[in-house]
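Step one of this worksheet: look at the structure below.
Complex shown without one protein chain; remaining protein chains in place.
Now for chain A:
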Amino acid sequence: MARQGLIGRIGIAAVLVLTASACGTDSGSRPTPPQAALDGVGPITLATGKDTSGNLQNQIDGWNSAHPDQRVSLIELPENADAQRQQMVQNAQTRSDTYAVLNLDVIWTAEFAANQWVVQLPEAEFPLDKLLPATVETGTYFNRLYAVPTNSDGGLLYYRKDLLDAAGLTPPKTWAELSAACAKVLPANPGTSCYAGQFEKYEGLTVNFSEAVNSAGGAVVGPDGKPTLDTEAARKGLEFLVNGVKSGEIPGKARTFKEEEGRRAFQAGELVFHRQWPYQYLKAAATDGSSAVAGKFAVAPLPGLTGPGSSTLGGHNLAVSAFAKNKKTALEFIKYLSSEEQQRANLEKSSQAPTWAALYDDPALTARFPYLPTLKQSILGAKRRPAVVKYQEVSTAIQNAVYDAMGGKGDVGGALTGLQARLSELTK
């Protein structure tokens, strides 16, 4: 008995010493973030939002049949972006190796990189020069590559071609032209409203506000990472939205629109102009009776204050979790998914906007997806949203200010002054 007790005590002591030394090495290696070698080959997982395209499993099957020893299994997270991010963050906070490859929204890169939840990727191993430059930029943080863009997204102006043609108009390039077009078209079309975007209090509002500010020639956050909302351009941008609601050009109910509510309104023929992502194109063009505007609409670049506007950049990037075991396989799998061949197949099957620049000029593809040239123009001129670590707080502050201003609470100047102060605090 005594001997067993002694052995037990020695064992415990040994464990304690080992744990202590393990802790020591851990905290010692923390401050230096060298570019860790990405090694480890074997099965991995891909964590992504619900695959609405239906093509992702095909792509994974293609990889798995070529790499039977490095199988990829798909982990589908909820469709809601906040819920996806929440699960990925929790997974990272518990240092779990469940997720290997993460499909990150473009706005999450800074947060995930700064928290060291994803590893730095070797730039030389990816054909970054073949991708649209704006999309590659969204995968970088402090000039280091943390994520590789696999699909992009840019806002388009959907417009009722039939109504504009009947009035002898071309799609508007400026906000003034947009108002003038509505003034001409609306009297003959009761029950139709002029313009809508995504104006519910959520990420979509941040997108639409940034877009308005960019399209007036301003920026929400300058190149130095500091907010620039005390400018005339920012004022004009917010005024476009606020005055639109005031004058009724933006219908009041657009303040409850997320993507889908707006899509239903456009498809029901309630809107002349609609700011929306490319995914609406195929749905609004459906001829199965679900869309009242099939064959009656077209897309154009977003309008701006004095000329064409500039979109907010959307899309998704693939990154490797810092806690994944088989990082080498993860890296190779990202190369596979971002290759021209896979992006082309994905575009054909799911109409998701690729990041491979050449695909936008492919005649076979542009014939099938007539919006591609407009979309390329939109993405090339698109601005990214603020690349700050506290992005969620920044976005929430923007939503608070803009939502209240559009609801007629306070004035534009006051909203921007308050927002400028709040963002300065969050980005200092």
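Heads up, the rule we're going with is that a contact is a pair of C-beta atoms (placed from the backbone, for glycine too) under 8 Å apart; a residue touches a chain by one contact, two chains touch by 3 or more; residues count from 1.
Methods note: contacts and distances are computed from a predicted model.
S.K.: Since a chain is absent, check the UniProt entry for it and pick the matching name: "Hydrogenase small subunit", "Multiple sugar transport system permease protein", "Phenylacetate-CoA oxygenase subunit PaaI" or "Cytochrome P460".
M.R.: Answer from the UniProt record of the missing subunit chain: "Multiple sugar transport system permease protein".
S.K.: Given the contact definition stated above, which residue among A:P78, A:P127, A:G222 or A:G252 touches the chain not shown here?
M.R.: A:G252
S.K.: In the whole complex, not just what's shown, which of A:Q57, A:N115, A:T170 or A:S247 touches the removed chain?
M.R.: A:N115
S.K.: Write the list of chain A residues that the hidden chain touches.
M.R.: 30, 33, 82, 86, 89, 110, 113-116, 141-142, 200-202, 252-253, 255-256, 261, 389-390, 392-393, 396, 399-400, 403-404, 407, 422, 425
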